[in-house]
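Right, one structure below, let's go through it.
Only a single protein chain was left out; the remaining protein chains are all shown in position.
Let's look at subunit A:
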Amino acid sequence: MFDEKVVLLDINAKDSTEALSLVADKLIEKKIVKPSYKSAVIEREKTFPTGLNAPSCGIAIPHTDAIHVNKAQIAIARLANPVKFLQMGDGADVQAKLIFMLALKEPHAQLETLQKLMALIQNDKAVSELLSVKDSENVIKVLTENNL
């Protein structure tokens, strides 16, 4: 689900909405999602936040309904400065440094990928690599090494 290699490194965003907008624009540009995805994912984040305080850093996994998606894909963005998301489930503050924006087509087909993604965010070594690598090729390499 990373085959289109949508990787944005050290983006500057003043808040979560701007961050979501920048990543969604990239997915729209590559026609992975429909233009309607952007407002849908921003709105959904307000109603159902997707931040997670993972063991080694704050992350967010924004996503929205499949009708806005053309092709299943995960975009990854690293923020120059963390932005505040809210944690799903309890609304706790999450200072997110990494965003995995999910373009999902259907529930069960992507279970394995989503499970691997959750394993990745629990893996301190992989997360610290993602936070430190210099270019998108190395981001993809870390993901590949973690079977994503």
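What we mean here is this: a contact is a pair of C-beta atoms (placed from the backbone, for glycine too) under 8 Å apart; a residue touches a chain by one contact, two chains touch by 3 or more; residues count from 1.
One rule holds in what follows: contacts and distances are computed from a predicted model.
Note on the omitted subunit: UniProt lists it as "PTS galactitol transporter subunit IIB", one of the names in "PTS galactitol transporter subunit IIB", "Aldehyde dehydrogenase family protein", "Putative tricarboxylic transport membrane protein" or "histidine kinase". From the options A:Leu52, A:Ile99 or A:Leu130, the residue with contact to the chain not on display is A:Leu52. In the complete assembly, the contact with the undisplayed chain comes from A:Gln110, out of A:Ser36, A:Gln95, A:Gln110 or A:Ser136.
Contact with the omitted chain, checked across A:Lys38, A:His63, A:Arg78 or A:Lys97, is made by A:His63. Think of the hidden chain as still there; on subunit A it touches residues 44, 47-50, 52-55, 61, 63-66, 87-91, 102, 104, 106-108, 110-111, 114-115, 118, 121-122.
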